[in-house]
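Can you read through this structure? Questions will come right after.
Left out: one protein chain. Kept in place: all the others.
Let's look at subunit A:
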Amino acid sequence: MKKNKKFKWFPVLNTIILIMLALICVIPLVHVAAVSFSSSAAASAGDVSLWPKDFTTSSYSFVAKRPAFWRSMKVSVTRIIMGGGLSILLTITAAYPLSQPKASFRFRTVYAWFFFITMIFNAGLIPWYMVIRQFGLLDSIWALILPGAVPVFSVILLLNFFREVPRELAEAAFIDGAGHWRTLWTIYVPLSKPALATLLLFSLVANWNSWFDGLILMNNPDKYPLQTYIQTIAVQRSFSMMTREEIQQMATISDRTLRSAQIFLGSLPIVIVYPFLQKYFVKGIVLGGVKG
C-alpha cells in the first residue's frame, strides 16, 4: 500500500517538470510580444513581463509605415516562393535518378558521390563569396536563391523514400510505354506526397530564416530579406536603415518596443503555421535526425 502511494507521486512531479520546461521554451517569445504591445514608458521602465502594460499597437503602426520593412518583406516572400519551388523541383529530379538500381542507371554511384562530397567538404566562406561575386550575382535576388537551391540532404532523404516505392509499379508503367518522366510524375511523386510536403516545408522555413547570405551578398540594404533587416535592427541596433523623419518619430515610441515588434513579426509566420503543420515538422526531424 505504501509502495503504491509513492508510485503516484512520480506522474505528478513529472508533469510539473515538463510543464515548466514547456513554459521556459515559450516565455521568451511571449515576453517579446508583451513588450511590443506595451507603451514605451512601461517598456523603458522594465515593467512588462508576460502581459502587455498600457496596451497599444503604436509600434506596429510605425513598422507598417516603414518602406524598409515592406521592401524586405517583399524580398523574403519572393525568395521563399522561388527558392522553395526551385529546391523542391530539384530535389525531385535529382532524387529519382539516384534512387534507380545500379542495373538501370550505371552512373548512379558516380553521381551519388558527387552529391555526397558537397555534404562533407565545404570550401569555406571566402571562396564561396568570391565565386558568387565573380558570377556578378551580388545584389541580385538570384544570389539568395541559386547557391542553396540543391538541398543535398533532402535529396538523400527523398531518394531513400523513392526506394520504398514498389519496383513493380514502375515496371508496369514502363511496359505501358511510359518513360522516366511520366513514371516519376504519375507514380513516384503522388506516392511521396507526405515526404514532399515535409521537405517543402523545411525548405520554406530555411529560406524564411536565412539572414547571413543577405548580409554579405547584398551590398544595398534595400535588397535585404526580412531576417537580415531584423538583424540590423535587433542585433546590430543600427539606425542606418532609418529615414530622418523616422528617427524624429522615434522620439514618441521607444526603441525597445519597436525592436520587439519587429522581432515578433519576424517569428510570426512560423509561430502561426507551426501548430497546424506540426505533424510534418516532426516527421521531417525523425527522417532527418538519424541521417544527420
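Things worth noting here:
Keep this in mind: contacts are C-beta pairs under 8 Å (C-beta built on N, C-alpha and C of every residue); 3 or more make two chains touch, one makes a residue touch a chain; residues count from 1.
Heads up, the rule we're going with is that contacts and distances are computed from a predicted model.
Per UniProt, the protein behind the absent chain is "Protein lplB"; the candidates were "histidine kinase", "Glutamyl-tRNA(Gln) amidotransferase subunit A", "DNA-binding protein" or "Protein lplB". The missing chain, though absent from the display, is touched by one residue of A:V77, A:L90 or A:I141; that residue is A:L90.
Interface with the hidden chain, as seen from subunit A, comprises residues 3, 7, 10-11, 14-15, 17-19, 21-26, 28-29, 31-32, 35, 44-46, 49, 90, 93-94, 96-98, 100, 104-107, 111-112, 114-116, 118, 120-135, 146-150, 152, 155-156, 159-160, 179-181, 184, 205, 208-212, 216, 227-228, 230-231, 233-235, 256, 259-260, 263, 266-267, 270-271, 274-275, 278, 281-282, 285-286, 289-292.
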